[in-house]
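Here the complex is missing one protein chain, while the rest keep their positions.
== subunit A ==
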Amino acid sequence: MTTWIILGGTSTIARVFARSAAERGEGVILAGRDLDDLNASAADCAARGAPVAEAVAFDARDRKSILGIVERARTLDAFSVAVFVGSMPPQDQIDAEPALIEGTVTDSFTGPAECLTRLAPLMEAHGKGTVVGVGSVAGDRGRVGNYVYGAAKAGFHAYLSGLRNRLGRKGVHVVTVKPGTVDTAMTWGLDKLPFLAQPDKIVSDIFRAVDRKRDVIYTPIIWWPVMTVIRAIPERIFKKMSI
(Lines give C-alpha, C1' and ligand atoms only; values in the text may rest on other atoms or scores of the structure.)
Protein backbone atom coordinates (compact mmCIF):
# COMPACT_ATOMS: atom_id res chain seq x y z
CA MET A 1 0.00 0.00 0.00
CA THR A 2 1.37 3.34 -1.01
CA THR A 3 0.09 6.90 -1.20
CA TRP A 4 0.36 8.59 -4.57
CA ILE A 5 1.19 12.27 -4.80
CA ILE A 6 -0.50 13.12 -8.08
CA LEU A 7 0.80 16.32 -9.70
CA GLY A 8 -1.67 17.78 -12.18
CA GLY A 9 -4.58 16.01 -10.49
CA THR A 10 -7.30 17.76 -12.50
CA SER A 11 -6.12 16.32 -15.82
CA THR A 12 -8.36 13.72 -17.39
CA ILE A 13 -5.83 10.90 -17.18
CA ALA A 14 -4.83 11.85 -13.62
CA ARG A 15 -8.43 11.64 -12.49
CA VAL A 16 -8.81 8.13 -13.90
CA PHE A 17 -5.41 7.20 -12.45
CA ALA A 18 -6.44 8.41 -8.96
CA ARG A 19 -9.69 6.46 -9.19
CA SER A 20 -7.87 3.26 -10.14
CA ALA A 21 -5.33 3.78 -7.34
CA ALA A 22 -8.24 4.18 -4.91
CA GLU A 23 -9.80 0.95 -6.14
CA ARG A 24 -6.44 -0.78 -5.57
CA GLY A 25 -6.65 0.43 -1.96
CA GLU A 26 -3.90 3.03 -2.38
CA GLY A 27 -3.95 6.58 -1.02
CA VAL A 28 -4.12 9.69 -3.21
CA ILE A 29 -3.01 13.26 -2.64
CA LEU A 30 -4.32 15.25 -5.57
CA ALA A 31 -2.22 18.32 -6.36
CA GLY A 32 -3.26 21.02 -8.79
CA ARG A 33 -4.66 24.50 -9.25
CA ASP A 34 -8.46 24.00 -9.16
CA LEU A 35 -9.08 23.00 -5.54
CA ASP A 36 -12.87 22.76 -5.95
CA ASP A 37 -12.42 20.21 -8.67
CA LEU A 38 -9.68 18.35 -6.77
CA ASN A 39 -11.89 18.13 -3.69
CA ALA A 40 -14.61 16.50 -5.79
CA SER A 41 -12.10 13.97 -7.13
CA ALA A 42 -10.77 13.33 -3.61
CA ALA A 43 -14.29 12.58 -2.36
CA ASP A 44 -14.75 10.21 -5.28
CA CYS A 45 -11.50 8.40 -4.45
CA ALA A 46 -12.48 8.12 -0.77
CA ALA A 47 -15.80 6.49 -1.74
CA ARG A 48 -13.91 4.06 -3.98
CA GLY A 49 -11.67 2.87 -1.18
CA ALA A 50 -8.68 5.22 -0.91
CA PRO A 51 -7.43 5.21 2.71
CA VAL A 52 -5.99 8.72 2.17
CA ALA A 53 -7.75 11.11 -0.20
CA GLU A 54 -7.02 14.81 -0.11
CA ALA A 55 -6.51 17.84 -2.32
CA VAL A 56 -3.55 20.22 -2.09
CA ALA A 57 -2.70 23.36 -4.03
CA PHE A 58 0.04 22.98 -6.62
CA ASP A 59 1.12 25.10 -9.54
CA ALA A 60 4.19 24.05 -11.53
CA ARG A 61 5.01 27.75 -11.98
CA ASP A 62 4.96 28.52 -8.25
CA ARG A 63 7.98 27.43 -6.20
CA LYS A 64 6.16 28.00 -2.91
CA SER A 65 3.55 25.42 -3.90
CA ILE A 66 6.32 22.95 -4.81
CA LEU A 67 7.81 23.42 -1.35
CA GLY A 68 4.32 22.85 0.10
CA ILE A 69 4.18 19.46 -1.62
CA VAL A 70 7.57 18.54 -0.19
CA GLU A 71 6.40 19.50 3.32
CA ARG A 72 3.29 17.35 2.93
CA ALA A 73 5.44 14.45 1.66
CA ARG A 74 7.70 14.70 4.71
CA THR A 75 4.80 13.60 6.94
CA LEU A 76 4.16 10.42 4.91
CA ASP A 77 5.70 7.07 5.84
CA ALA A 78 6.28 6.19 2.22
CA PHE A 79 4.91 7.51 -1.00
CA SER A 80 4.93 7.37 -4.79
CA VAL A 81 4.64 10.23 -7.24
CA ALA A 82 2.78 10.46 -10.52
CA VAL A 83 3.29 13.48 -12.77
CA PHE A 84 0.50 14.44 -15.16
CA VAL A 85 1.26 18.16 -15.39
CA GLY A 86 1.72 19.76 -18.77
CA SER A 87 0.33 22.43 -21.03
CA MET A 88 0.05 22.44 -24.79
CA PRO A 89 -0.79 25.80 -26.35
CA PRO A 90 -1.31 25.46 -30.12
CA GLN A 91 1.95 25.96 -31.97
CA ASP A 92 0.56 28.92 -33.96
CA GLN A 93 -0.26 30.74 -30.70
CA ILE A 94 3.31 30.18 -29.55
CA ASP A 95 4.65 31.39 -32.89
CA ALA A 96 2.64 34.60 -32.46
CA GLU A 97 3.65 35.00 -28.80
CA PRO A 98 7.00 33.29 -28.11
CA ALA A 99 6.80 34.30 -24.43
CA LEU A 100 4.39 31.36 -24.06
CA ILE A 101 7.39 29.02 -24.38
CA GLU A 102 8.51 29.66 -20.83
CA GLY A 103 5.18 28.61 -19.30
CA THR A 104 4.89 25.56 -21.53
CA VAL A 105 8.34 24.35 -20.56
CA THR A 106 7.72 25.09 -16.86
CA ASP A 107 4.42 23.18 -16.83
CA SER A 108 5.61 20.23 -18.88
CA PHE A 109 9.19 19.86 -17.69
CA THR A 110 11.02 22.15 -15.30
CA GLY A 111 8.26 22.61 -12.70
CA PRO A 112 7.62 18.90 -12.19
CA ALA A 113 11.36 18.20 -12.47
CA GLU A 114 12.08 20.63 -9.63
CA CYS A 115 9.36 19.02 -7.52
CA LEU A 116 10.68 15.50 -8.21
CA THR A 117 14.26 16.57 -7.46
CA ARG A 118 13.17 17.99 -4.11
CA LEU A 119 11.20 14.80 -3.32
CA ALA A 120 14.00 12.46 -4.44
CA PRO A 121 15.99 12.50 -1.15
CA LEU A 122 12.86 11.51 0.81
CA MET A 123 12.21 8.62 -1.55
CA GLU A 124 15.84 7.55 -1.38
CA ALA A 125 15.56 7.51 2.41
CA HIS A 126 12.46 5.33 2.24
CA GLY A 127 14.18 3.04 -0.24
CA LYS A 128 10.91 2.25 -1.99
CA GLY A 129 8.15 3.81 -4.01
CA THR A 130 7.53 4.57 -7.66
CA VAL A 131 7.73 7.65 -9.83
CA VAL A 132 5.41 7.71 -12.84
CA GLY A 133 6.34 10.46 -15.28
CA VAL A 134 3.89 11.06 -18.08
CA GLY A 135 5.65 12.36 -21.15
CA SER A 136 4.37 12.17 -24.70
CA VAL A 137 5.15 10.64 -28.06
CA ALA A 138 5.48 14.29 -29.11
CA GLY A 139 8.75 14.30 -27.16
CA ASP A 140 10.29 11.63 -29.41
CA ARG A 141 10.75 13.97 -32.35
CA GLY A 142 10.19 17.67 -32.95
CA ARG A 143 7.38 18.22 -35.44
CA VAL A 144 6.37 21.43 -37.17
CA GLY A 145 2.90 21.35 -35.62
CA ASN A 146 3.89 20.93 -31.98
CA TYR A 147 7.60 21.34 -31.35
CA VAL A 148 7.72 23.51 -28.26
CA TYR A 149 5.52 21.10 -26.31
CA GLY A 150 7.53 18.27 -27.89
CA ALA A 151 10.81 19.87 -26.79
CA ALA A 152 9.54 20.27 -23.21
CA LYS A 153 8.45 16.62 -23.11
CA ALA A 154 11.77 15.52 -24.66
CA GLY A 155 13.52 17.34 -21.84
CA PHE A 156 11.28 15.64 -19.32
CA HIS A 157 12.02 12.21 -20.85
CA ALA A 158 15.78 12.81 -20.50
CA TYR A 159 15.27 14.03 -16.94
CA LEU A 160 13.26 10.89 -16.05
CA SER A 161 15.94 8.69 -17.56
CA GLY A 162 18.54 10.33 -15.32
CA LEU A 163 16.28 10.19 -12.30
CA ARG A 164 15.73 6.45 -12.92
CA ASN A 165 19.48 6.03 -13.07
CA ARG A 166 19.81 7.81 -9.72
CA LEU A 167 16.84 6.41 -7.78
CA GLY A 168 17.08 2.88 -9.12
CA ARG A 169 20.17 2.37 -6.97
CA LYS A 170 18.10 3.09 -3.87
CA GLY A 171 15.13 0.87 -4.64
CA VAL A 172 12.87 3.55 -6.13
CA HIS A 173 11.50 2.74 -9.56
CA VAL A 174 10.87 5.35 -12.27
CA VAL A 175 8.46 4.67 -15.15
CA THR A 176 8.42 6.91 -18.22
CA VAL A 177 5.02 6.82 -19.90
CA LYS A 178 4.68 8.01 -23.49
CA PRO A 179 1.02 8.20 -24.41
CA GLY A 180 -0.16 8.92 -27.92
CA THR A 181 -3.32 10.91 -28.49
CA VAL A 182 -5.81 10.42 -25.66
CA ASP A 183 -9.49 11.36 -25.52
CA THR A 184 -9.18 14.14 -22.91
CA ALA A 185 -10.42 17.67 -22.39
CA MET A 186 -7.12 18.81 -23.97
CA THR A 187 -7.78 16.98 -27.26
CA TRP A 188 -11.63 17.24 -27.42
CA GLY A 189 -12.59 18.84 -30.71
CA LEU A 190 -9.12 18.68 -32.29
CA ASP A 191 -8.89 17.23 -35.78
CA LYS A 192 -6.67 14.42 -36.96
CA LEU A 193 -6.13 12.29 -33.90
CA PRO A 194 -4.68 8.95 -34.98
CA PHE A 195 -5.16 5.91 -32.71
CA LEU A 196 -7.14 7.98 -30.19
CA ALA A 197 -7.15 6.07 -26.89
CA GLN A 198 -9.47 6.24 -23.88
CA PRO A 199 -7.95 7.35 -20.56
CA ASP A 200 -8.89 3.99 -18.95
CA LYS A 201 -6.61 2.20 -21.39
CA ILE A 202 -3.68 4.54 -20.62
CA VAL A 203 -4.19 4.09 -16.89
CA SER A 204 -4.40 0.30 -17.03
CA ASP A 205 -1.17 0.29 -19.07
CA ILE A 206 0.46 2.57 -16.49
CA PHE A 207 -0.44 0.32 -13.56
CA ARG A 208 0.75 -2.74 -15.44
CA ALA A 209 4.07 -0.96 -16.02
CA VAL A 210 4.25 0.01 -12.33
CA ASP A 211 3.55 -3.55 -11.18
CA ARG A 212 6.02 -5.07 -13.65
CA LYS A 213 8.66 -2.38 -13.05
CA ARG A 214 8.89 -1.41 -16.69
CA ASP A 215 11.16 1.56 -17.47
CA VAL A 216 9.67 3.17 -20.57
CA ILE A 217 6.29 2.38 -22.08
CA TYR A 218 4.35 3.57 -25.09
CA THR A 219 0.58 3.50 -24.59
CA PRO A 220 -1.35 2.21 -26.44
CA ILE A 221 1.38 -0.14 -27.63
CA ILE A 222 0.77 0.75 -31.31
CA TRP A 223 2.83 3.91 -30.69
CA TRP A 224 5.96 1.86 -30.12
CA PRO A 225 6.27 0.67 -33.75
CA VAL A 226 4.91 3.98 -35.04
CA MET A 227 7.49 6.04 -33.15
CA THR A 228 10.26 3.56 -33.94
CA VAL A 229 9.62 4.26 -37.62
CA ILE A 230 9.24 8.02 -37.12
CA ARG A 231 12.46 8.21 -35.12
CA ALA A 232 14.29 6.28 -37.85
CA ILE A 233 13.41 8.70 -40.64
CA PRO A 234 16.59 10.62 -41.58
CA GLU A 235 16.42 14.31 -40.73
CA ARG A 236 17.10 15.14 -44.40
CA ILE A 237 13.73 13.59 -45.28
CA PHE A 238 11.88 14.36 -42.02
CA LYS A 239 12.40 18.10 -42.43
CA LYS A 240 10.25 18.03 -45.56
CA MET A 241 7.44 16.02 -44.00
CA SER A 242 4.44 17.32 -42.15
CA ILE A 243 3.05 14.58 -39.92
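Just so we're on the same page, a contact is a pair of C-beta atoms (placed from the backbone, for glycine too) under 8 Å apart; a residue touches a chain by one contact, two chains touch by 3 or more; residues count from 1.
The rule is simple: contacts and distances are computed from a predicted model.
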Looking only at "Metal ABC transporter permease", "ATP synthase subunit a", "Flavocytochrome c" or "FAD-binding protein", the name UniProt gives the absent chain is "FAD-binding protein"
Touch assignment to the omitted chain, from A:Met1, A:Leu67 or A:Ala185, lands on A:Ala185
Residues on subunit A facing the left-out chain by the touch rule are 10, 12, 15, 34, 36-37, 40-41, 43-44, 47-48, 185, 188-190
